[in-house]
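Of the protein chains in this complex, all but one are displayed in their positions.
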Amino acid sequence: MNQSAQLPPQLSTFAPDVDWMYLFLFWVSVASFVAIVGVMVYFVFRYRRRPGVDAVPTGHGNTALEIAWTFLPLILLVFLFHEGFRVYVQESVAPQNTVDIHVRGMQWNWEFTHSNGVQEFNQAKIPVHTPVRMIMSSSDVLHSFYVPDFRIKRDVVPGMYSTLWFEATELSTPEHPVRVFCAEYCGAARGGTNGAEPNTNHSTMMADLHIIPQADYATFLREGGGPPAECTGAADDVSVCWGQHIYEQNGCRACHGVDGATQAPGPNWKGLFGHDVALEGGASVTADEAYIRQSILEPQAQIVHGFGNINMPPYHLRDQEIDAVIAYMRSLDQ
Amino acid sequence: MTVEAEAAIHADPHHIPADADYLTYERGWKSWLTTVDHKRIGVMYLISILLAFFAGGVFALILRTELLTPGRTIMEADTYNEMFTLHGAIMVFLFIIPSIPAAIGNFVLPIMLGAKDVAFPKLNLASLYIYWVGAIFTLVAITQGHIDTGWTFYTPYSTRADNSAIWMTIGVFILGFSSILTGLNFIATVHTMRGPGMHWRRLPLFIWGTYATAVIQVLATPVLAITLALLAMEKIVGVGVFDPALGGDPVLFQHFFWFYSHPAVYIMILPGMAIVNEVIATFSRRKIFGYMFIAMSSVALALLGFLVWGHHMFVSGQSEYATMVFSALTFLVAIPSGVKIFNWLATLYQGSISLESPMLYSLAFIALFTIGGLTGLFLGTLSTDIHLHDTYFVVAHFHYVMVGGTVFGFLSGLHYWWPKITGRLYDERWARVAFSLVFIGFNVTFLSQFVLGSRGMPRRYYSYLDQFQPLHMTSSGGAYVLGVGFLVMAVMFAKSLKSGEKAGRNPWGSAGYEWQTSPRPHPHNFAEQPVFTRGPYDYHLASERELFTGTDAEWDTHVAKKAEA
Amino acid sequence: MSTDAHGNSKFLQHHYDTPAQQFGAAKLGMWLFLAQELLFFSGLFVAYGVYRSWYPDAWVVGSHLLDYRMGTANTCVLLLSSFTAVMAVRSAQTGNQKATGNFLLATIFLAGCFMVVKYFEYHHKFEVGYLPGQHFAPHGEGLVEIVAAARETGVNGVPFHLRTFFGLYFVMTGIHGLHVLVGMFVMGWMWNRNRKGEFSKRYSTPVEMTALYWHLVDIIWIFLFPLLYLID
Partner (left out) sequence: MTTESTASHSHSSPDDGEVVSHIASTRRHVIVLLGLLMFTALTVGAYNINLGDWNLAAAVIISTCKSALVVWFFMELKDDVAFNRVIFLGAVIFMGLFMAYTMNDTRYRNIVDAYNGGRIDPRTGELANGTAAGIVAQGGELGPLPTLPAGEADGEPAQE
């Protein structure tokens, strides 16, 4: 079935099947609606009240007619169930050799972990023409992984795995990645954040899927992720640039300011590294490398005074990435 | 029953003069607050739900205003979330569910039965008080702030410490009991209070509809109550049945919630359908075609409504087996719905149709409910539902059912019985203007949302991609027209109350039983106990006197003229 | 009929035509109310079933931490109270005002016994830390009992979902207990009305309705008892 203006681009192998069903239902609905309302309008006109013309009393009904319109629709309904279920089964049962990507939903970010351990935040590389399975769970509330262009959706539930799979049919460009939405309501940051900012509420919890050639994905799996291409120059500069990139991409910026002023919802990063920090419960600690590392991996271990009710999720960054974040933090104070 | 047992030690009814009417027989606010007259209770419900409807409507307009632009328009994201929660919760629990059964049903059901009152009048008043208490808790929830869970209260978002869901859940818990007691009362009334000659095959279809509704109210609402009780205990003492942080299962909450809330859809739509039956018969001057099939389709819908709740959970992570069973059963719901629509069309055939405002709303109901039902097929079919679930398509679909269905049915009933309730007529021209605005505004608002949804716009979004803006602006524009339509209607009804022409006993010329009592009914509904010798739609058996549309004085002149001739 | 010569008017409400109609309505209403009660409890049974099937270890160990002797005693007490309730109805129907009062008092007394036993059970669980959900923190004797129960049932560890078991235990028995308290209150009220001579051979509907409610409370317990106390 061809692309329709009512539906998003067809970018997965499921999309044509789903769209066929959608358009079939659409035209069945249009036909039924026109028939029902047409008959209604015709009767209203034809049998409008006129002086001297009385209504013909209803007889005892027509059992044959009643049985007909009770059971004839069943044929259509059985067909709809069957076709819908057929595609659903395909969507539920992933092929044997999928590329697995673990997905973690959290307010209001998506974390993707590839099989080589490399993590991406709010974006993910996806090989084209390859069955890819998302193995998903949430660390806080319900989310839903929704890719309109793929016609797939599945809730992401805390404490439970859920899966979906798809096979992308076209490469994407960097300007037009395939968009992931959160379709299960998951709240918003409280107070004066600008709700249109990325990763501050349910409606901005989006991610970009970059559909790349299979060979590129294989290379990526082998070599892992490093600093992004735009970070060049001396090793230190690359580190700081990478750290800033992580800060931007992982949603750190939703809670942590870097201007030295805003302290909400989380502590500001400027003037943090190497300084003493008062903790909840009265103790204090120097914000050294060990402390920063722990705060990223186990945020609830040592909480800065005044932030006891903030529930930061753990971020499983790799060592080089944590180093880069620390380099970025340092650079803020220079 | 203990409540009515209390009333058991009652003296004989005081003698009430035959020309008394229920509004003026007793006076003063005390007489209203202590009344056990189902008609007065119905009127108090009517006022209460209209206030709730107004509040819910204002929230809707605020939402649509915010959605005019992709980013911030007038409020922050968390405020927006509170607004749609309040819109949903108020509209569902304070308006739609009690709207037709508790307000209109209370008023007309016993009259149609030829009963003096419902079976348990004191319980009926208690239901109203319980409704008010529930409403107060809801107001408290608003003032406590941060009730931003959505009307579905999904865990674990709702069990987090920083929202006031506790007040809202207690409020809805209480409202649930109001609904249960109303349903219980109606079932007992239909079974035991039918007047002489009123056997089951003569029951007006409005009663069949409210009866089926009452069955759902009694069987489904308690599950909502225990769900909310568990949710409240989760928040207060951390019982941990639904919260994964304590070892519970959030998907289980959805089963609990939808075991009630899907049948609740039929609590909302069945009474709307019930009103359409009455109105179509009256304005076609014809007995409803396939009476027994329509009656049984109501009961079938009520029972089938319990078998399909899992279609709200196709993508929730429930097992594939459950999904399969729920999808298959969901399609069955289409059958009785279709039966109703076909029978209504067959009733119009060879009728004598006039298009006064109640009929306009009922015909609009048929058209809009058809759209609501047909788009339901998209959501019952698994492959398309996966794409459309939790998008604006769903929002549009259920608004076509809830507003295009229930609210249009409610408005149809309100216009239809307005003369019986108030004893006055309203200005038909302005009623039609209001109807046109509401009809056009509604369709513009929600047709555009179907397209938004199928293009992939998820629901409950504060901001959205730029590409969706034209459709969002169209939708908001429609909402404003809808709002103006309701405003016009409110003014029209207010004018009718103040200076409307006095109505005769039967301004529409209906053969329905409730039109045979005085314009504003006697406190005991009929000054003398009626005996029903024909069905409620038997126009060919009704006397000229029964179908006469003018006042009693006009009838006397009419008779005198005839005698002269 | 509304003011007939037999004195029916004393209890016949104005909107009913006959006492038969009024009684039928009351009974129908009561059964609907009981149906509503059953569905209310059904949520708890479903949650119970789901978690029992998921976490059998927690359920077995949890059950062994409850004292089935106390449960048995309470079951007998409630069954007996159902009997006294039914005898109160019979006495009211036969117009024996004194016996009605006494049977009502006996029922209230038995209900009180039930609550006292319940109090001791709750008290112990609070003391040793078998609290619902997030407050579950067994200590002292509580730990000893858990070790014993685990050994007895062959479970090699402390199941995490013991807290869910106790969560449901407290919610189920707590809501049931609330129903018992409401029943005691209503029966006290009936006792008072009976004392004032409001019931007779002709009119004992309120007593009958109260007894119906009480039997339902009994039925709920009949299921709660083996499901909570007697799991191997």
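Labels A, B and C are assigned to the chains in the order they are written; within every chain, residues are numbered from 1.
Note that in this section a residue touches a chain if its C-beta (ideal position, glycine included) is under 8 Å from a C-beta of that chain, and two chains touch if they have at least 3 such contacts.
Fair warning: this is a prediction, and the values are worked out from it, not measured in the lab.
S.K.: Based on the whole assembly, the unshown chain contacts which displayed chains?
M.R.: The omitted chain makes contact with A, B, C across the full complex.
S.K.: Which candidate, B:Leu307, B:Leu447 or B:Met473, sits in contact with the chain we can't see?
M.R.: Hidden-chain contact among the options goes to B:Leu307.
S.K.: At which residues does chain A meet the chain that is not included here?
M.R.: For chain A, the residues touching the absent chain are 92-94, 104, 106, 135, 137-140, 157-163.
S.K.: Considering the whole complex rather than only what is displayed, give the residues of chain C touching the chain that is not shown.
M.R.: 1-2, 17-21, 23-24, 27-28, 31-32, 34-36, 38-39, 42-43, 45-46, 49-50, 53-55, 57-58, 68, 72, 75-76, 79-80, 82-83, 85-87, 90, 93-94, 143-144, 146-148, 150-152, 154-161, 202, 204, 208, 211-212, 215-216, 218-219, 222-223, 225-227, 229-232
S.K.: Tell me, which residues in chain B touch the chain that this view leaves out?
M.R.: 191-197, 219, 223, 240, 244-247, 249, 251-252, 255, 259, 306-307, 309-310, 313, 317-322, 325-326, 513, 516, 528-533, 546
Following the convention adopted for this analysis, only the chains that are shown with their structure count from here on.
S.K.: What's the contact topology between the chains, one of line, ring, star, complete, other?
M.R.: Shape of the chain contacts: a line, open at both ends.
S.K.: Specify the chain pair with the maximum number of C-beta contact pairs.
M.R.: Summing C-beta contacts for every pairing gives the maximum at A-B.
S.K.: Per the centroid of Cα atoms for each chain, what is the distance between chain A and chain B, given in Å?
M.R.: Centres of chain A and chain B (C-alpha means) sit 36 Å apart.
S.K.: If you average the CA atoms of chain A and of chain C, how far apart do the two points sit, in angstrom?
M.R.: Chain A and chain C have C-alpha centres separated by 48 Å.
S.K.: Quick check: what residues of chain C touch more than one other chain, meaning two or more?
M.R.: none
S.K.: Send over the residues of chain B in touch with two or more other chains.
M.R.: 249 - these are the residues of chain B that touch more than one other chain.
S.K.: Please output the residues of chain A touching chain B within their complex, sorted ascending.
M.R.: Residue positions touching the partner: 6-8, 14, 17-18, 21-22, 25, 28-29, 32-33, 36-37, 39-40, 43-44, 47-50, 53-58, 61-62, 65-66, 69-70, 73-74, 77-78, 80-81, 83-89, 91-92, 140-142, 144, 146, 148-149, 151-155, 157-160, 162, 179, 181-196, 200-204, 309.
S.K.: Under the definition above, what is the set of chain C residues touching chain B in their complex?
M.R.: 2-3, 9-16, 21, 24-26, 28-30, 32-33, 35-37, 39-44, 46-47, 50-51, 132-135, 160-161, 163-164, 167-168, 170-171, 175, 186, 189, 198, 203, 205-206, 209-210
S.K.: For a test of understanding, state which residues of chain B touch chain A in their complex under the given definition.
M.R.: 70-72, 76-78, 80-81, 146, 148, 150, 154, 156-157, 160-162, 244-245, 249-251, 284-293, 315-317, 320, 323-324, 327-328, 331-332, 334-335, 338-339, 341-343, 345-355, 363, 366-367, 370-371, 374-375, 377-378, 380-387, 389-391, 451, 454-456, 458-465, 537, 539-540
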